[in-house]
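Every protein chain but one is kept in place in this view of the complex.
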Amino acid sequence: MDSQAPAPAQHPKYAWPEKPRLIGTRVSRIDGPLKVTGRAKYSYDILRPGMLYGRIVRSPHAHARLKSIDATAAEKAPGVKALLITIKPGDKVLYPGQEIGALAAATEQQAADALRLIKVEWDVLPALATVEQSMRPEAPQVFTPANTRRGTAQEDGNLDTGFAAAAHTVEGTYSTQVQTHTSLETHGCICEWNGENLTAWVSTQAVHGTREGFAAGLKIPQANVRVITEFMGGGFGSKFGPDIQGLLCARVAKAAGAPVKMMLDRKEEHLTTGNRPSAFARVRAGVAADGKLTAFDAQTWGTGGAGAGSDYPLPYIYTFPNRRRTHTDVYINSGQQRAMRAPGHPQGCFVTEVLMDELADRVRMDPMEFRLKNLPPLAPNAMWAKYFPMGAERINWKSRHVTGDPTPGPIKRGLGCSANRWGGAGQGARAHCEIGSDGSVVMRCGTQDIGTGNRTIMAMVVAETLGLEVNQVTIELGDSNQPFAPGSGGSTTAAAVMPAMRVTAGKARDALFERIAPQLGVPVDQISMGVGTVLVSLSTRDPLSDAQSAARSGQAPSSRSISWRDACRLLGTIPVSVDGQWERGLSAGGTSGVQFADVEVDIETGITKVRKIVCVQDCGLIVDAKTAETQCYGGIISGLNYAVFEERILDRNTANMVNPNMEWYHMAGQSDIPEIDVVLVDQPERGVIGIGEPPAVATAAAVANAIRNATGVTLRSIPITPDRLLTELERAGGTN
Amino acid sequence: MAGGMDLLGLMKDYIVSPDRIVSIKGLDQTIAGADSGIRIGAATKIADLADNVLVRKMYPALATAAESVGTPQIRNMGTVGGNIMQRPRCWYFRNEEFNCLKKGGSRCFAVEGENQFHAIFGDGPCHIVHPSSLAVPVIAYGGKFRVAGPNGSRDIDAGEFFQMPNTNLYGESVLQPNEIVTHVILPAPGQRSAGYEVRFKQSHDWPLAAASVNLVMSGQTVKSARLVMGAVAPVPWRSQAAERVLAGKTITEAIAVEAANAALASAKPMSGNAYKIRVAKTAVKRAVLRAAGVAWS
Partner (left out) sequence: MDIPKPASPLVNEHHCSNLRHKGMYVMSVPDPDEFKFYDRYDATHYWCTCTQKALGPDGLSVHPTTCQHGGERGCCE
């Protein structure tokens, strides 16, 4: 580790083991077999006796005022048991798919058919489909008090001085698209009332937070609400409460007097459950002849939809000593943004990193050398200067040609790189551990495994601490009746939960030793943990053991071991039962990483094939190398999609989304996914840090820079579709 | 319904809501040599077509098209007849919110809207691209569709089968509501033929443009050619201009480029799809070169 690293905070009692047995190894997901055989029950799979199916009544218009609504035919439709209208004449809707009611019917098909019997009359109002439409001086004022909102404004240093020191400047407008979360499991829940008590199976990233949300939204006591999420198919930041459908589901379930399942379909997902805002940046930046960045001046804007913000960090990571930036949120008639995997970072990274390659070309420097010259100083949470050369080695950076592949023929190769950072520090998780006299271990924690492998790494830490194997530990999570744990967002889960596992299992171990010490006839400090065993060290203060062992061998052994089962048997009928929680000294925050892309562009079709991504990423102490790597794979594929494929496309005249599916909302399939080479940098001295978000940040910029390196044309806008790429190639002089 | 790959989607999207569905799983699902060509049952699974030895050997353009339809699941369920007769994938047509021309509405939303995947040929008023990948090589090979109806069976030239929107707005072919496609019949192919498809995604995507070429050769010289493009027009788009370029020539890259330019000379892109001209030119060029066995650079 770098010498600048501050002395790591160590937990005084339950520090991570110096030579771990399980931690840092490659353990497959303990619930993998359940998932691949379909035995894992996601919210979508929950079936309750007498359960009905709910659907939401939605606006088909982006901007409209309700004239009238008549649901009598729907109410009488076959199978319909409850119907709720939440809009009244005169009310306005501001985005397509806006929720205006809900119904529950005996079958999914009856519910969907009944929706179409609701007669709604609208005054359709002019809709804003793009930021350009919204920002026009003559634009209709759709939002109150205005279609735009001035966001953050910063200034540091002196811009005039900065540009005076510049030998070259680059000016351009950069942009990123709206990306939707597209979780494999859609949003939704099953709500079941028992009197005034509500049990909800919800696809959520926060079981405790969702309980609070149900109680607040329904005005019922939190004590009456239980939220369960045993298995969960992804949220990426978009699932932090009961959500609109949760409250509607609970209300129609109450009205129908039956449990109701209300899972959204793919179209509803795209329209209403969040997205990554678009980003635009009009930038002017300066670089000195020696390759030092001097100035950065940007006006930025973007849209988070109907009344939601769009800010992002800019410039990203590299040091521009003199800079100014103003941001404006632009509202349009579309579904609102939500936190999405490293909110803001991929946008800021893309704009900055593409600009960096352009600036490097102006001073005729290798883009990686140029980055090394302008990075913040090396620190444990800022390791880019070390990681860039590591990644360069793995992508064969020395084979890189200057901008524009000189090879004849339509296929052009190129390399690009970029950097990311994230926080990933969590706290606040609580847990409860029981050790039974039969040796069973149950750890309960009201966290959730949103598909990351949380359940697996929890079991690893507990097993490590108790000297057991992973399969000897039962992890119970995803239930708001379990001890509190915070929501899974901001890559904080591992850093919040693993210390709680370590401390709680450690306390359980201590309690076990205290309970069995009298029966073993030794002071508790002579008992320690082996592997599958409890070790009793024998000292002169332990006459019984001394006598026994001396009799056996004639020589005093230093210890004897008792099997875990035998040790636990001494507990009799009363288990060990202890509470524990996150404590300081076992986790940290501040991660850094770099990525490199190797791409192939067919300049006669505009098709980009990403050949390889190299990812060098740290995340503190690595608990499970395998699940940490899969977090990187997932993030990289999401970043690749952001670079090339994904884009929410709104019809410019109606603001209705034309691709609310997975057919025209393109996402990489198996054949589009490249070789992914993940290098995880282990920093055991820092403790656990989350890794969910950082790998998703840098991929798009690295791919865009590789495409620029391959083709010689600069694309300041993603996704880099065949359309955009061919148009830019034509502008640059045609392909043949 | 046979595979249901298209019908179920149309029903889920409330584009059609049939009162009654008839099983047509009993249609012929065999592939057999017929005269010097081949006869393919309409209920043949696309996967079986793609794997068929005879097809792979004699009709490589058809094999290329078949093996790149949809996904393995779609190819395992979807049938040849269903692929030919599937409705357009236009996102305005498929979206319940847009009451487009084809659904009886008053306008084609693509004209002033989002048309990057729409037609670059045709005068409208609807600007779909025909969704069938298989129809493109079938026409290039001079195939016929055998159609059964109340008055028995008739064969329709595949090149005459599909209709432009200004002739038939609410359907895409001459097939009548009381008729059904039972077979695809292909005559003997030319000595050289090939197909080429350009896809944005390499997994599960529709072509941005495709081309099939069928060459009757005299030694190294093209005696006659059939060249058809897919995903560029409301019907599979045959280019006789390109065919004329190829006739009498020995295929070189320059000739292939000339044919591609001829094929796209009359293209009329919409506001957002001019790039498809370049993509389609590439598909034509590469199909011609692939057929002739010439590597492209």
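By letter and in written order, the chains are A and B; residue numbering begins at 1 in each of them.
The criterion applied here is as follows: a residue touches a chain if its C-beta (ideal position, glycine included) is under 8 Å from a C-beta of that chain, and two chains touch if they have at least 3 such contacts.
Quick caveat, the model's predicted, so the values are computed rather than measured.
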| item | value |
| --- | --- |
| Partners of the unshown chain among those that are drawn | A |
| Touch criterion as defined above, residue of A:A200, A:L247, A:I332 or A:V658 at the omitted chain | A:L247 |
| Options A:A306, A:I636 or A:A701, residue touching the unrepresented chain | A:A306 |
| Sole residue of A:P367, A:G426 or A:G620 that reaches the chain not shown, by the stated touch rule | A:G426 |
| Sole contact to the chain not displayed, among A:D405, A:E583 or A:D651 | A:E583 |
| Full-complex contact with the absent chain, from A:S488, A:T627 or A:N656 | A:S488 |
| Touch with the omitted chain, as defined above, among A:T72, A:T107, A:T152 or A:S671 | A:T152 |
| Missing-chain contacts mapped onto subunit A | 91-92, 94, 99, 143-144, 149, 151-152, 154, 156, 206, 208-209, 212-213, 216-217, 237, 240-244, 246-247, 274, 277, 304-317, 323, 325, 327, 331, 336-339, 343-344, 348, 376, 379, 381-382, 421, 423, 425-428, 486-490, 492, 495-496, 581-584, 589-590 |
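To be clear about the criterion, only the chains that are shown with their structure count from here on.
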| item | value |
| --- | --- |
| Euclidean distance of C-alpha centroids - subunit A vs subunit B, Å | 41 |
| Subunit A - residues contacting subunit B, complex | 60, 96, 116, 408-410, 602, 604-607, 609, 645, 649-654, 656, 658-660, 663-664, 666, 668-672, 721-723, 726-727, 730, 735-736 |
| Contact set on subunit B toward subunit A in their complex | 14, 89, 91-92, 95-98, 109, 112-114, 116-117, 198-205, 208, 257, 272-275, 278-279, 281-282, 285, 296-297 |
